[in-house]
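Every protein chain of the complex appears in place save one, which is left out.
Which chain is which? They are A and B, in the order written, and residues in each are numbered from 1.
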Amino acid sequence: MANEFRMPSLGPDMEAGTLVAWKVHPGDAVKRGDVVALVETDKGVIDVEIFATGTIEKLLVEPGTHVPVGTVLAQLKNGEASSEVPAPPAPASSPETVGAPQVTVHAAVQPPAARHQRISPAARVRAHALGLNVDSLRGTGPGGVITLDDVSKAGRANAKRANSPSEDQVHDMRRIIAKAMTRSKHEIPHYYLSIECCFSRAQGWLDQHNAAVAIEERLLPSALVLKAVALAARAMPEFNGFYKDEQFQAAADVHAGMAIAMRGGRLVAPAILNADRKPLAVIMSELRDLTTRVRSGHMRAAELALSTITITSLAEEGVDLLVPVIYPPQVAIVGCGSIVERPWIVDGLVQPARVMTITLAADHRVTDGRAGARFLRHVHDSLQSPEKL
Amino acid sequence: MSAAEAITRRTTYRDAVRDGLRQALLRDPRVFLMGEDIGRYGGCFAVTKGLLEEFGEARIRDTPLSESAFVGAGIGAALGGLRPIVEIMTVNFSLLALDQILNTAATLCHMSGGQFPVPLVIRMATGAGRQVAAQHSHSLEGWYSHIPGLRIAAPATIDDAAGMLAAALACRDPVIIFEHMNLYNSQGELTAAAASADLEHAAIRRPGRDVSLITYGASLFKCLTAADQLAMHGIEAEVIDLRVLRPLDAKTVIESVQRTRRAVIVDEGWRSVGIAAEISARVMEQAFYDLDAPVQRVCSVEVPVPYAKHMEEAALPQVAQIVAAVASMFNHGQ
Partner (left out) sequence: MTAMPPPVVTREHGLHLLSQMLRIRCFEDRCAELYSAGKIRGFLHLYNGEEAVAVGVMQSLQPVDAIAGTYREHGHALARGIGMRTLMAELLGKEAGCCRGRGGSMHIFDAATRFYGGNAIVGGSLPLAIGLGLAEKLHDRKAIAVCFFGEGAVAEGEFHESMNLAALWSLPVLFVCENNYYAMGTAWARSEVQTSLLAKVAGYCMRGESIDGMDVLAVETVANQLVRDVRAQRTPAFLEARTYRFRAHSMYDPQLYRSKDEVKGWEERGPLIRLTSRLKEAGLMTEDDFQRLQSSANAEVDDAVQFAEQATIEPVEELQRFVYAEETL
């Protein structure tokens, strides 16, 4: 197994994918975590990591080929199995096992600086102009730094591939969203509950926190809501998991997906892994990172595949109430409206307050309204004590 | 060399400076020279040899060892309508006149609301490399370049040695000309270009596409040698002679770095808080996104310059270090 690199399962629903490009050549040494290929899935083009260490012996599939999950894509030499490598032919394999090492790598073990690709400023500017993801480039400069020359070469290679992200891709994305949403509305008996949540305390706490920290460490309301939802999902596991094969499977961890709009009508919901256990600052920094990478079109596979519950917000669009649609096979989604100034009665007195309407859409096959109400109340109460989040 | 820069004659840097002084004395009766041992002795570095005989004591004035007084007197004489050229034997002795240079020459024009510009030229020898040890080997160009109100010139070539003085005399501000001790014996062609030497622009002494070597003074020749060696490895270095350290011609530097995307600054001054640090900061401010490698500095080791030859060499920037600094920016051996 360790000597084969297969089309991975990049989501609970993924049955097949298109190999877009190879990032390695035969003879290249690869190590666990290296991005070796780009794969087009229902959710977009995804950087695919390899979980083994060794040398690429042979590439078996040509870019552009659509193959089922589990198909052997490349042969490795001296492949060293990684204990967490999932068995690729089983698309339904527990997603947490794939996610777990990622969490370790991203949050705990490596210092933040190690996450950055070493790249020269000029190379970074050129990569941005060419729309290249620097994480996917190989540096040939001193110490493996990506140089301008590396970017230029990759840019030329891309141009040759002529697989430009075209209208087709956008159309594909719409088609995928259409398929998922239709399925959701066909199959999932939604019920909806809303709660008006006073956001004044939370906003005050945010303002105070933000005044004391550097710009890059400032928190946004979305981080608070995401954490509050993650905590509720941990407390009430019946909202956190997947409905498959006529039954609900609760997930062991809470991976909270955040719906992020991409340019050109695309929409994805990458996960903040183990969001219930992460401090707000980490959640915020990951949110920023995700948003940047989503908008530049490059996502890690695990992030897209692993959401166990989703949060969606139209807070910036001036919408009061967002009634969301569950992303199958998940069983719950929380929608947030804008934070608006409203008269609010406290102890018999009318006061101005900042108010956000939070709406839960949940799968009636798994839970009922009473549980949903408790879930929403949990979210609401968490937001009243932002310092504890 | 273009036709316009036809060779006039082969000469030394020393003779070129003297030629510039002679021309100035001949051209303008207000010009006079003042300094220690510039007359009968002929100048510590023999730059002014023969001028006393030609121009007389009134215009070639030997001074006592009173740097503060004769530099201050130069300021007063400039205010009084003369065009003094004051020679300070070496940069280390200039510290005895630093008060006059910093507190008076550099401030008067501004402090008087423009009433009293100080058209004074100060020449001094600078630099290390002749085993004259710690008190005679300074490169304090960076110190002086820190001071608004001064113009700082560092002629490296024969043409500039001869021509920059005229430019200095043509402006009404205090100009300090740093002449590197090691250059006085260097030889080259004095060309018609000397006449158009200015106090504004850096010069590209060798064009190249891969890295900008930014330098001034005697280090120019180390950079040119390094560039020749690098060319044998396929790296084409552009060599920029700053010429004028204040005001700095940042435009030429930045444009070069934007082309080559790599910068190595070679400065005989100490590394910390010097010219090289300033250039590096400008590159960061103005060309950061054009860089393909971190800026490198090749400067003097931060010790008082020692006497023993091998130690002195180890303390000063050398060609091999320049080559190594450039090589570190490329992917050699990988």
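The rule we apply is simple: a contact is a pair of C-beta atoms (placed from the backbone, for glycine too) under 8 Å apart; a residue touches a chain by one contact, two chains touch by 3 or more.
Bear in mind that the values here come from a model prediction, so they are computed numbers and not experimental data.
Visitor: In the full assembly, spell out which visible chains the left-out chain is touching.
Guide: B
Visitor: For the chain not shown, which residue from B:R22, B:H146, B:R172 or B:R259 touches it across the whole complex?
Guide: B:R172
Visitor: Please identify which residue in B:L26, B:A46, B:M111 or B:A281 touches the non-displayed chain.
Guide: Among B:L26, B:A46, B:M111 or B:A281, only B:M111 touches the chain that is not shown.
Visitor: Of B:G50, B:G80 or B:P304, which residue touches the hidden chain?
Guide: B:G80
Visitor: Need a quick check: the contact residues on chain B for the chain that isn't drawn.
Guide: Per the touch rule, chain B residues meeting the hidden chain are 32, 58-59, 61, 63-64, 66, 68-82, 84, 99-100, 103-104, 108-117, 119, 148-149, 151, 170-173.
As a working rule, only the chains that are shown with their structure count from here on.
Visitor: Give, as an integer number of Å, the spacing between the C-alpha centres of chain B and chain A.
Guide: So the centre of chain A lies 59 Å away from the centre of chain B.
Visitor: Quick one: in the complex, what on chain A touches chain B?
Guide: 120-125, 140-142, 145, 147-149
Visitor: Can you check the complex and tell me which residues of chain B touch chain A?
Guide: Residue positions touching the partner: 261, 288-293, 328-331, 334.
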